[in-house]
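Following: one structure in structure tokens, then a few remarks.
A single protein chain has been omitted from the complex, and every remaining protein chain is retained in its original position.
On to chain A.
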Amino acid sequence: MSLKPRTVDFNATWTLLQETIHGVITLAHVPRPVWNDRFSDVYSLCVAHPEPMADRLYAETKLYLTNHVAKLLNEVLEGGDAHLVKNYFKYWTDYSIGARYLHSLYLYLNQQHIKTQKLSDAEIIYGGSDTAGEQMEIGELALEIWRSGMISPLGYKLVKLLLEAIDEDRLYHTTTLPIDAVKGTILSFVEVQTYKKKGQLQLYQELFEEPFLNSSGEHFKRDAARLLESKDVSLYMEKVIAKIDEELFRARKFLHPSSLPKITQRCETHMVAEHLLFLYSECKNMVQGERKQDLSNMYNLLKSVPNAMSVLVETVLDHIKSQGLVAVNNLQGESVHIHFVENLLEVYKKYRQLIQEVYKGDQNFMGALDKACSSVINYRPSDGRSPSRSPELLAKYCDTLLKKSTKGISESEVDEKLSQSIIIFKYIDDKDIFQKFYSRMLAKRLIHQQTQSMDAEEAMINRLKQACGYEFTNKLHRMFTDMSLSGDLNNRFSTFLKNDSIDLGITFNIHVLQAGAWPFGQSNVTSFALPQQLERSVQMFESFYHKRFNGRKLTWLHHLCQAELRLGYLKKPYLITMQTFQMAILLMFETTNSLTCGEIRDTLQLNNEQIQRYANSLVECKFLLADTEELSSNTSLRLNTEYSNKRTRFRITAAVQKETPQEVEHTMNSVEEDRKLYLQAAIVRIMKSRKVLKHNALIQEVCAQSKVSFAPSIPMIKKCIEALIDKQYIERTPHSSEEYSYVA
């Protein structure tokens, strides 16, 4: 057959073609040679001589399809309402497949004649030009004719039947109509427009989805009202979650996937968002009862409603907070610090896990946990007037772990506990107070050789450094350095003694500390008349030290020195480790049997408070006997020559080493002073760089700078500003009292 354009008899060819079209569109048998001939006929008509007859062919085809669909519509209607959906689906299935074949048969027309006059994608998307009256590809044409000829007249009726079918499914979980017919019919609204470049879902959405969502909404409202009658929140939530799942399942069964989120959202709106108060009513009880399943349900339901979670978050926060306070309130006894930290950690871990489990680690809830922990840990008793004890207790806890006395705990356990304590540390506002206590305790551990392991000490300092930075642990590090320097110094000193063949008569060991790094002020240094036994050691060491170093002065911290004294006057000899002052008191009894406190005080040049404390400790240990209950200057002390103890070697330093309430208070006061200086320095730094700054902005910056180590109170910052104005570092600007400027 020639491809050359030739004269064609349209009518004859069309008659043949029409027959085949009928066969194709009704999916009847069309033999291959016939198909091939008709395919060529389409070609011949399109390229016919002298005039191509493509337009005529298109018009005839359109007319044919319109008539065909009209015929099908009649047939569908004749079947009656009961079979409407079924029939529609049957004819649609055939028609849509037939239309695809027809499209292939008209390939030449589609490709050569219609495509060329089509708008480009860009024109469709951006142009928005009128497409009516334009020729469509045959497959598209067939679908469009179906839409106008079938769906337009029938759509409303169909949708009504479809909705009835879905309602039926909701009620009885089964439909009288076949599921595939329902689904196929619904999807036909989408398929009939798939050829469109945009708005493919428009018909589906307008014709079906909207009425469907509305009727579903009504259904959900009724359902919610029914479920609410039981007044049981947890039951209600279970039912709602089941309902949502069920609706999703149904939507997958019948609908286009694009409707899935919409139906869930409808369901949540009517069943959750509209009944929030009802849900909240049980919220507190659930949280307090820690009903995990209920809470998890509640979380899942509220998650989808914007801003609905905050009530639950608040309730959880309050609950954790009150649990935390219960865990640490009214702690009594010796080991308050251990219970404090470990109870808190327990609460922390418990709720952390709960949040992971129930709320899937949601940030809102983690934030609530943080807030709750922070407010428990920084809780100030008696309406915020007394300071929080957490920094002190935590420092004590670390001290207990790092001290030698810790028995029955392995090194790795200690390590684990210490790293856990950092969790608490991070929540502490007053980190500077913690640092003060920690450094005092560390100093005592180091000097009295009570440190369990230097590795553990160092690891802990590094943890603090990680959490708070170099500034924070600088002094702690320097204390460490002094320890190793002192070891070196002791070696050199003994070499020095050996070289000069000097015998001190005692084993002498010394720690030389760097002033400033250690938490011992010069204020603790009091006068003390050195016992003659020590004089030589002190002299020798000082001369050694001054030879070795230049420009340094040494201050002996006798209240920190310890001596080992051998008691030879009892049935057994005892070797007792004690403080220097205790030793000095005992040594005085070498030559006499009885002394008054006043005499001891005057000889040793100690003050009354010291005599009270150290003499009392010796009385308590039964080395000395006092003739009055309370020690006064006139109390006479005698040596207890009947003293006996099962152990012959022990220390009696513990009683004196204990942190006294005055010491704690002293620590707190010194923190207060440090803070003032810190704040003033911060204000000057900020003002120096900003020159002029508004009051509020200054307060803000100061708070931001000091956050690492403590949370300053606003009145305190104000006081510091006043102090700096008095000292003429800054001044109020002339135009506003709320603004400061830096005075260079």
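Everything that follows uses one rule, which is that a contact is a pair of C-beta atoms (placed from the backbone, for glycine too) under 8 Å apart; a residue touches a chain by one contact, two chains touch by 3 or more; residues count from 1.
Just so we're on the same page, contacts and distances are computed from a predicted model.
Engineer: For the chain omitted from this view, which of "RING-box protein 2", "Serine/threonine-protein phosphatase", "Geranylgeranyl transferase type-2 subunit alpha" or "Rab GDP dissociation inhibitor" is its UniProt protein name?
Structural biologist: Looking only at the record, the undisplayed chain corresponds to "RING-box protein 2".
Engineer: Determine which one of A:G199, A:G487 or A:P573 touches the chain that has been left out.
Structural biologist: In the full complex, the listed residue that touches the missing chain is A:P573.
Engineer: Taking the entire complex into account, which one of A:P306, A:G551, A:P715 or A:P734 touches the absent chain?
Structural biologist: Reading the full complex, the residue touching the unseen chain is A:G551.
Engineer: In the full complex, which residues of chain A touch the absent chain?
Structural biologist: 447, 449, 470, 474, 477-478, 480-481, 505-518, 520, 522, 531, 533-534, 537-538, 541, 545, 548-557, 560-569, 572-573, 575, 580, 583, 586-587, 589-590, 639, 648-649
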